[in-house]
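So the structure is just underneath, and the comments pick up after that.
A single protein chain has been removed from this complex, and every other one stays in its place.
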Amino acid sequence: MSDSTLTHADHAHAHPPYQRHHFETMQQQVDATGFAMWLFLLTEIMFFGGMFTAYLIYRNWYYPAFVAASHQLNIFWGSLNTLILISSSFTMAMGVWSAQMRKQGALVLCLVLTFILGLGFLGIKTIEYKEKFEKHHVPGAHYSLQSFLNPDSDAEAKAAGDKPLPLDMARHTEIYFSLYFAMTGMHALHMIIGICLLGYMIVRARQGAYTGGHISFVEYFGLYWHFVDIVWIFLFPLLYLISRHQ
Amino acid sequence: MSEHNVHHDPHAPADHDDALEGHIVSPVVYIVIFFALLVGTALTIAASYVEMGPWNPIVAIAIAVTKATLVVLFFMHVKYSPKLTKLTVGAGLFTFLVLIFMTLSDYISRAWGRW
Partner (left out) sequence: MSSATIVSLPDQSTARIPKTNFLSKENGILSWLLTGDHKRIAILYLISITFFFAIGGSLAGLIRLELLTPQSDLMATDTYNKVFTMHGIIMIFLFLVPSVPATLGNFLMPIMIGAKDLALPKINLLSWYLYVAGGILVLYTMMTGGVDTGWTFTTPLSTHYVNTNVLSTGLAIFIAGFSSIFTGLNFIVTIHKMRAPGMTWFRLPLFVWSNYAASILMVLGTPVLAIAIVLVALERTIGIGVFDPTKGGDPLLFQHLFWFYSHPAVYIMILPGMGVISEVISTFARKRVFGYTAVAFSSVAIAVFGFFVWEHHMFIMGVSNYSTLVFSLLTMLVAVPSAIKIFNWAFTLYKGSITFETPMLYAFGFMGLFTIGGLTGVFLASTGTDIHLTETYFIVAHFHFVMVGGMLMAFLAGIHFWWPKITGRMYPEKISQLAAVVTFIGFNLTFFPQFILGELGMPRRYASYPEEFQILNVFSTAGATVLGVGYLLPILYLTWSLKYGDIAGSNPWQATGLEWQIQSPPLTENFAEIPIVDHDAYDYEWLEKKQKEEQEVSSVG
């Protein structure tokens, strides 16, 4: 890649190999790249923001449909996933700490734990999605209103003590599931990207790339991972816990 | 760059100021926040089983906001970050709230009166 290299004779000081030439000091590089990462997270906030807006509007309009539809979600899996993600945020934070303290073994352990927890989350999501698919609650041509028109025919609806919904309100459960899949799907996509990056980081960490004083990659990935956790912190009550009381 | 092996008591308050690695937060803080998040999760699950009328969504959002704030301040180090970072987070939050509330201003008022 073409670069803007001054001859090294011009450098009055040596600089670390990982400092880019357009930065005057390492501190400037760290400041700039950290700030850039935060700006990227801002774009992610606004990206998810559109879906949260849609959710707020339709929950307001079709509250009974949202309540009934949310009873189709399994609180056990949802809670477990929440615990898994919070734990993975903890292990990630500890990973950043390990990198700062230059403890390579601890760093690798923390990254591996985060990786496993992330996979666990996705595994549970797969179970949940599969169940939705089997019960014909995926929006589109095969969407079925049966669980909401006739709650006794559906185990979850019966357990929640749901009453049958009128036809047009039952139709609106499809919007709930649209938002459910759009929001958790987008979230899961971000998790997948994160897990791939974690895999790469584990390999590099074992080579000592992050325990020599240059921890930026780990730190910024940590910010990304925590952000994904925060999205779930909101998704969980909004999707799973609308109302478990009747 | 001189090689230095940092021997820190991980339970001591963070006083290491090698600025390149950023402010180092003690794992004790992380553990405390972790448990706070677990408690918050339990609370929000329990609250959804209690009938509180219009307060249900408010409580749920309040708990979620608190959890998110803890993650932002401590796991993401914003509490220990320079002012610019805090300003950036604030700007993002502000724009997010504008999107939600100004859009809602249309939906909330659609059914009002007719003129």
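For clarity, chains are labelled A and B in written order, and residue numbers in each chain start from 1.
Basically, contacts are C-beta pairs under 8 Å (C-beta built on N, C-alpha and C of every residue); 3 or more make two chains touch, one makes a residue touch a chain.
Please read all numbers here as calculations on a predicted model, not as lab measurements.
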| item | value |
| --- | --- |
| Chains shown that the absent chain touches, full complex | A, B |
| Absent-chain interface as seen on subunit A, which is shown | 1-6, 20-24, 28, 31-33, 35-36, 39-40, 42-44, 46-51, 53-54, 57-58, 61-62, 65, 139-141, 168, 171-172, 174-175, 178-179, 181-182, 186 |
| Touch residues of subunit B, complete complex, unshown partner | 84, 91-92, 95, 98-99, 102-103, 105-110, 112, 115 |
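Basically, only the chains that are shown with their structure count from here on.
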| item | value |
| --- | --- |
| Residues of subunit B touching subunit A in the complex | 1, 5-6, 8, 10, 16, 18-22, 24-25, 27, 30-31, 33-34, 37-38, 41, 44-45, 47-51, 56, 60-61, 63-64, 67-68, 71-72, 74-76, 84-85, 88-89, 91-93, 95-96, 99-100, 103-104, 107 |
| Interfacial residue positions of subunit A with respect to subunit B in the complex | 16, 26-27, 30, 34-35, 38-39, 41-42, 45-46, 49-50, 52-53, 56-57, 60-61, 75, 79, 82-83, 86-87, 89-90, 92-94, 97, 99-102, 213-215, 219, 222-223, 226-227, 229-230, 233-234, 236-238, 241-245 |
